[in-house]
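Of the protein chains in this complex, all but one are displayed in their positions.
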């Protein structure tokens, strides 16, 4: 579900990506028995290391494997699990599986968009939250479900959203 | 057993033992001996009948009579009345709680009509991270039996005879798939487990992998042996971290015990399994797309033929089966194909796991014999509709399926009957909707999903689903005319007929089936419905209850 707007070929390499992370990735790639058919596996690892897959990382993988950058980008943009944008400190995932949908998940995500002032797959101004709609996290018994990082909030009501968001905002204030 | 004319089976399960079945067993034996029938009638202690609530249970075979709550004192009547005089002991028969109706035979009991767990047999029972518990319940015995006593052809024949069909939704006979792959030339072959469960609202495969990962590994090795593959691949969604973790533990344990690896059971057969991660693409459930993704490419489907059985993973013959399909294999090998084929309907054998969700009281995972009706699943197992509201429809087959309404609730579930009523078996998602759900919204929801998930390779699907979604949006915003509806119908069939793979071919199903069953809900949203007539069906009910007429 990567949107075309997220992707820009003109984007210059202005990201400050630490050298150690590239080294970690290189070590992983060198350790593979074969790189044949391993592109997705490598991209998973890269996203683990960097948190997202910026242009520079994609190009690095392409050069390392000796394949065109377009091929790497083709794969990155195809799969919804890969993201080319940095994530907020917390990721709010709203389950849009059918079970959650019939129990009102569509209203929940609309409210969240209003409250956070962002669309799906965007990051809030303060960098605290990324909002995502995801397909079925498998807690259908608790529908509708909102997941913040690894914590699952079940049977969520619209009225409860403020309180949930505020717990994360307050944590920031305390720190 | 043949020398005995009758067998009396006494349940020796935990529940029945707790309620004195041991004494019942002893008394039955004593009285038989005293009456001089000990040579003709045998008393056997069996495993749990699963009906502990009514224990101790005693079953008489071949009469197929089941007695419940049998006390030690009842032994005399069972022998004197039933065995000697041939009269059933009425007071010991099971009665349905609300009706007081007596059930003679096991099959008549509502309890037994419901769930039977084959694929889920170990889920919730074994510690998935302990291979010894799996072995204690008969694990890896099927693999041992196959490798040491059966030929490849034997195994394929067993699976063919069992009548097992693919549980991922397609329903292709598993044995036949194995046979085709086994007959391909070439030394290198692959067997792939499809664990890319993408249907929103379905979690059967995840539960099996999290609860009983070894059963899938064992079955893959059996499949590998049958088709002549020494390498297996599990393609699993990256969104299932717990399942991945448990699979990795299981793989490690199986390798340590030599149940995967070189020369398994000291035979010539070597087999190992790799895990490949998906990255969030529904279309990768389609087997050619899945294979492309395994190769590290975009998960776009290929034109078939060639089928994966001929040219699959990196051009080698490849067999792709679903997680639940695999989970059925070890019991089939151990209990025999006849046992499996005795469960279910004529063309659909065995059981099916469903993820029951939506507006239903008992949301959960159920495994039922094929042939059970949707009504039984929704009302007897699912406990009916939430909040006492009225049932409206149930969607099976996820975004590729259709809605089933009240009038079809009594259809016995199998692959063919579900297709006949305009839906499909699918992978096992079952979403229940009540009277408050608007069906046009539901159709739109599914279309949004398929539009998002269309891989973009072929035009009918890529552009068609987008246009279809836009039309549905126009309808729900109240701006559509009847001309739009006509165009939409046409578009549905164009997408169905023109798309390359199953995703596109089935994408319009939710729209087609909601239009068929809930035409009024579409009409109620149309601007110029007053000017329109179609086969005399131009009367619609508005949301506020007023009637629209031409």
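For reference, chains read A and B in written order, and residue numbers begin at 1 within each chain.
Convention: a contact is a pair of C-beta atoms (placed from the backbone, for glycine too) under 8 Å apart; a residue touches a chain by one contact, two chains touch by 3 or more.
Just so it is clear, contacts and distances are computed from a predicted model.
**Student:** Write down which listed name, "NADP-reducing hydrogenase subunit HndB", "ABC transporter permease", "ATP-binding cassette domain-containing protein" or "Cysteine desulfurase", is the UniProt protein name of the chain that is not shown.
**Tutor:** Choosing among "NADP-reducing hydrogenase subunit HndB", "ABC transporter permease", "ATP-binding cassette domain-containing protein" or "Cysteine desulfurase", the correct UniProt name is "NADP-reducing hydrogenase subunit HndB".
**Student:** Any idea which of B:165, B:189 or B:206 touches the chain not displayed?
**Tutor:** Considering the complete complex, B:206 is the one touching the chain left out.
**Student:** Which candidate, B:64, B:127, B:248 or B:459, sits in contact with the chain we can't see?
**Tutor:** B:127
**Student:** Where the complex has a chain not shown, which of B:366, B:385, B:439 or B:461 is the residue touching it?
**Tutor:** Touches the omitted chain: B:366.
**Student:** Would you write out the residues of chain A that touch the absent chain, in ascending order?
**Tutor:** Counting over the whole complex, chain A touches the hidden chain at residues 137-142, 145, 147, 152, 154.
**Student:** Using the document's contact rule, name the residues of chain B that touch the chain not shown here.
**Tutor:** These residues of chain B touch the chain that is not shown: 12-19, 47-53, 55, 111-112, 114-118, 120-130, 132-133, 135-138, 140-141, 144-145, 148, 203, 206-208, 210-212, 240, 242-243, 256-259, 265-266, 331, 335, 357, 361-367, 381.
Operating definition for what follows: only the chains that are shown with their structure count from here on.
**Student:** Any idea which chain A residues touch chain B in the complex?
**Tutor:** 1, 36-41, 43-44, 74-75, 78-82, 96-99, 101-103, 106, 134-138, 140-141, 143
**Student:** What residues of chain B sit close enough to touch chain A in their complex?
**Tutor:** Going by the criterion above, the answer is residues 198-203, 206, 238-240, 276-282, 293-300, 314, 355, 357-359, 363-364, 395, 398, 429, 431, 433, 437, 442, 445-446, 449, 452, 455.
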